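All protein chains but one are shown at their positions in the complex.
Coming up: subunit A.
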């Protein structure tokens, strides 16, 4: 049985700045990292491999340089790494991305059953949280989002019970297998690759599948298959800060002044 982890290479957003003139992301020289939530998805697939002996597969759609992300997954212990790369996949929104990923999973399922698909709850560059659920819908399998604990897995009964981490509460949900699961950071602690695994990963093959392999309709992939597009990206303007009074010389007077100002701007209610 296959257990698949979908991972994405993203720009390190802590280092991304927005060009104030063009309002676009300045990506020059910005290093790429594995989407942090996806590392937890990958780790869970590896734990399934360790515990049940499944074959762990890492799947990533992206440009050829996304291979680095898959090599890292190999160094962490996945059995197979597949890069979905084709110029025709470029410019994809979440809909066409999930079309491609779902097609790849279907392709894998021709070889062996795919029992579980893990995705990060969202990516740190797009922040949509749509691709995981999109895959589940397109494959017609159960979807369990925001999972922070696998409670129980029963292959004979083909059932899985998980805990979902929601705002202010948890939800225990049971679903039928196969299932797509999006994970939050609390689920696990990703493993650190050993050096022998890193060295082996350098020698291992990363399969590259293009649309010749997936044979998707050109209208359902890439820019053509994307009904949404980003028209503009910008940072909200921040007003300049202002130093009120002198807190060191006159703390109580300054505090009173500050409260008055906040009240006058309706920023405080009494």
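One rule holds for everything that comes next: a contact is a pair of C-beta atoms (placed from the backbone, for glycine too) under 8 Å apart; a residue touches a chain by one contact, two chains touch by 3 or more; residues count from 1.
Following the convention adopted for this analysis, contacts and distances are computed from a predicted model.
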item: Absent chain [UniProt protein name; select from "Alpha-1,4-digalacturonate transport system permease protein", "Sigma-70 family RNA polymerase sigma factor", "Electron transfer flavoprotein" or "ABC transporter substrate-binding protein"]; value: "Electron transfer flavoprotein"
item: Touch criterion as defined above, residue of A:111, A:203, A:219 or A:240 at the omitted chain; value: A:203
item: Among A:21, A:156 or A:195, residue touching the chain not depicted; value: A:195
item: Among A:12, A:112, A:154 or A:257, the residue in touch with the chain that has been omitted; value: A:12
item: Absent-chain contact - pick from A:31, A:168, A:227 or A:241; value: A:31
item: Touch residues of subunit A, complete complex, unshown partner; value: 12, 14-15, 17, 31, 33, 189-196, 198-200, 203
